[in-house]
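Note that this complex is displayed minus one protein chain, with the remaining chains in position.
Labels run A and B following the written order; every chain starts at residue 1.
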C-alpha cells in the first residue's frame, strides 16, 4: 500500500511542477462560480480557459493537460458539447474531472451524466449526496435511486458515501473525491482522509467547484489520485488559515485565494491526512 | 394598520428561521451578478441554486421555498424557461420575486414581462424607473409608456415611483420594493420606508439583484411583505456598516457580505424605518 511519505513526496513534486510550468486546464463549468474556479486555478499556479461550444470543448480537451467538466448550469448546447468533449478526453486518455453538480435535477443532466459512465472520468468530485446519486444512476454499489441532493447541497455525510465512492472509482479505474467535513479521496483500493477546511466553505458559493478546477490543474502534473489529494490538501490548509484571519464569508473568499497562492509545497504535503485500506 | 412592533417581531422571526433552517431559494438570474446573488443568499443563511433550462426551472420552483427570477441577461432558452417556471410558481401558490431589470430593452424582455402580468409575482423588486416602466407595460396607474430606464440604471426618484408601486402591488395582490436612496416597500395598502445603505451600492454591480435573491430567501420563511422589509433592512444596515469601514467599492463588496452574515436579528429589526398609509 502507498505510504504517507510517498504521497507527501508526490504532493511536493506536483505543487512545484504546476508553479514552474503554469499548465493550462480547460473547463466547461457553471456560470455561478466560473470566476472563482478560474481565480483558484490561477492562484495555485495554473492557467484557465472556459468554453461552451462543442468544437471549442474538443479543442481544449486536446491542447490542455487536463479538463474540468461541471454540469452546474446547463445550457442547451451542452447536449452536444459535453459528450463530444468527454469522448475526446476518453479517446486520447487525457485526465479529466467530473463534477456531477445537482445530479437528479432535469432531463438533460441525467442524460449527460448517464453518458459519462462510458467516458470514465479520471476524477469524480462531489458532495456525499452527489456521489451516492451518481453511483445509483450508474447502477453501482453504494448508490441509490432516491437522490438526497437538495439543489446543490448535500444532505448525506461523507462516510455514508464511502461505498459509492469506492464503487465509482473501481468502475472508472480513476479516483473519487468526496467533499465534506473530513474529505475522502479513493482510487478504489486506498482511502485518504484529509482534514482541515472551514465552516465558511459552506457559506460561499464555489468551494466545491473551484476544488474540482484545481484538481484538474494538478492532474496535468501528476496522477489523478495525487492530484485529488493535493488539491484537497491545499483547500483544507487554505480554508483553515483563512478562517483564522477573517470575520465573515466575504473576507474569507478573498483570504482563501491569498492562502492558496502563498501555501508552500511543504505546508501542503504536511496538511493532516490518514490512509486506510478499502 | 400593522404597527412597527409587529413588523419588528416578524423580522426577528424571519431572520431566525432562515438561519436555523438554511432554506433553498432557486434562481434564474443574469450572469453578471449571479455569483454575488448566491453569496448574498448564503451570507444571510439561505441556500442557492441557479438554472437555465425549462424543466430545471420548474423543478426548482416546485422544491424551493421561493424563487427569484431576474431578466437581466436573457438567453434564447428563457423564452421557454421563464414562462413555464412562473406558471408553476403561480399555479402552486409558491412565493416568487421578479426583478424586471432593464425593462424596455429588446423584444423578448418585453414579451416575457408582459406574460408575467398574469403570473402575479409575490414581490416585484426594481429601481424607480423599472417599477414605473413595468406599471406602464401592464397598463396600470403610475406607469408610463415612455421608459426612463437607462441600461440597468434608474433616472427616476423613488418617490416618483410610489403610484406605480402601489398599483402593481394592488394588481398582483403582492408586494413591490423600490430601491433607491430611501427604499419603499408596499403591499398596496401600507408603505414602509427603509433607511440606511451606502453610496457604494451604486458603485458595485449586483446590489439590487442580490437584494432580490435575499428577498426570495426570506420569502421561504415569512410573508412576502415581511420578506421584502427584512431583506431591505439587512441591506441598509450592512451597507451603512460596510461603508464606514472601507476605502472603495472593492473592499465595500467584501465587507458588505461580512456584515450580512454578522447582522443580528435585533439589529436588522431595529434598522430605521417608517410606516405610512397609502
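Quick notes on this structure:
The rule we apply is simple: contacts are C-beta pairs under 8 Å (C-beta built on N, C-alpha and C of every residue); 3 or more make two chains touch, one makes a residue touch a chain.
Keep in mind that what you see is a predicted model, and the values were worked out from it rather than measured.
Only one of the listed residues, B:100, B:121 or B:206, touches the absent chain: B:206. Contact with the chain not shown here comes from a single listed residue; of A:50, A:66, A:137 or A:177, that residue is A:50.
Residues of chain A that touch the chain left out of the display are 22, 24, 26, 31, 34-35, 38-39, 42-43, 47-53, 55-56, 59-60, 63-64, 75-77, 253-262.
Taking the whole complex into account, chain B touches the unshown chain at residues 30-33, 35-36, 72-76, 102, 105-109, 150-153, 202-206, 246-251, 253-254.
FYI, only the chains that are shown with their structure count from here on.
Taking only C-alpha atoms, you rotate chain A by 120 degrees to land it on chain B; that is to the nearest 5.
Spacing of chain A relative to chain B, judged by their CA centroids, is 34 angstrom.
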